[in-house]
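Here the complex is missing a single protein chain, while all its other protein chains stay put.
Showing subunit A:
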Amino acid sequence: MSVELLRRRVRRPKPAADAPDRGILSVADRRRRGVRITTRASHTVLLVSLIVVGLGPILWLAKSAVTPTQDTLRQPLALWPNGIDLENLVTAWTRVEIDRYFANTVLLALGVWAVQVLVATTAGYALSVLRPKYGKAIVGLVLATLFVPSIVLLVPLYLTIVDPPLVGQSLINSFWAVWLPAGANAFNVLLVMRFFDGLPREVFEAARMDGAGPYRLFWSIVVPMSRPVIGVVSVFAIIGAWKDFLWPMLVLKDPAVQPLSVRLPQLQQFIELDVFLAALAISTVIPVVLFLVFQRLFLNGAGLGGAVKG
């Protein structure tokens, strides 16, 4: 949110009298008939295509989740030719045990969220606020991991999970196998560091003068001030965990601990189409609702991601 404010401030330093907020088109352009008609037409076409392409498949899924199989197969685009079948959702939730995989997904996402927020905030604090001498070297090593394609990690990371150091037993089929590696996210650390670099140092100095130690400074000053960036990290952590597929598939082999993303492709073979589509719909609800509620965070955060990558 503060990013948004910042951006607005940068964008219009002094609102000019005639054009307070302009893009490519000027006020004069907008007054011209040809330009006005073309703009309006292109925006209408854009809106209609965005609705069809962006919302269409989701609406279709919502519709088909409560449609009997035969109707979906014969007339996939008809609206309930033979009535609504709410039973699908119930069957998916109970008999197909989507509830269990749903709970697994939630647990995985929460754990990933906790680990990522912990690593990113503590590391950001140590590197940007406490600033030890060796900090630059660590930042360099963290930065370097961004340049290594994740595929290079796949096999050695898998073998690390099979035979982890310090733990002594395999982490296969344990949620820790997903939670812990998620913490090694360089993007989060850099994002939080950049945010902490922008906080006023006078506040820290003042707190120090008043006798706050490093832990107190972290917990009572820095964490409350960094809510916006923790929000961005949180949203991306949860959505990322919800989307993750290849890694959980490799390390969670027991169906009882698998999340939706891993289980759904296998379920397809055993269950009827209408129930399967209902299961797909259930799996989509949480991410879409999260997105609608935290829209700003997403859309600004994605822009922020672009800015960091740039």
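Rule of thumb we're sticking to: contacts are C-beta pairs under 8 Å (C-beta built on N, C-alpha and C of every residue); 3 or more make two chains touch, one makes a residue touch a chain; residues count from 1.
As a convention for this text, contacts and distances are computed from a predicted model.
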Complex minus one chain; that chain's UniProt name from "ABC transporter permease subunit", "Chemotaxis protein CheA", "Phosphonate transport system ATP-binding protein" or "NADH-quinone oxidoreductase subunit M" is "ABC transporter permease subunit"
Options A:V142, A:L191 or A:V233, residue touching the unrepresented chain: A:V142
Can you say which of A:A126, A:L199 or A:M225 touches the chain missing from this structure? A:A126
Selected from A:W93, A:F187 or A:F218 as touching the chain missing from the view: A:F218
State which residues belonging to subunit A touch the missing partner chain. 7, 10-12, 19, 22-26, 28-29, 35, 39, 42-43, 46-47, 50-51, 53-55, 57-58, 60-61, 73-77, 115, 118-119, 122-123, 125-127, 130-133, 138, 141-142, 145, 147-160, 162-166, 180-181, 183-184, 186, 189, 213-215, 218, 239, 242-243, 245-246, 250, 260-262, 264-265, 268, 273, 276-277, 280, 283-284, 287-288, 290-292, 295, 298-299, 302-307, 309-310
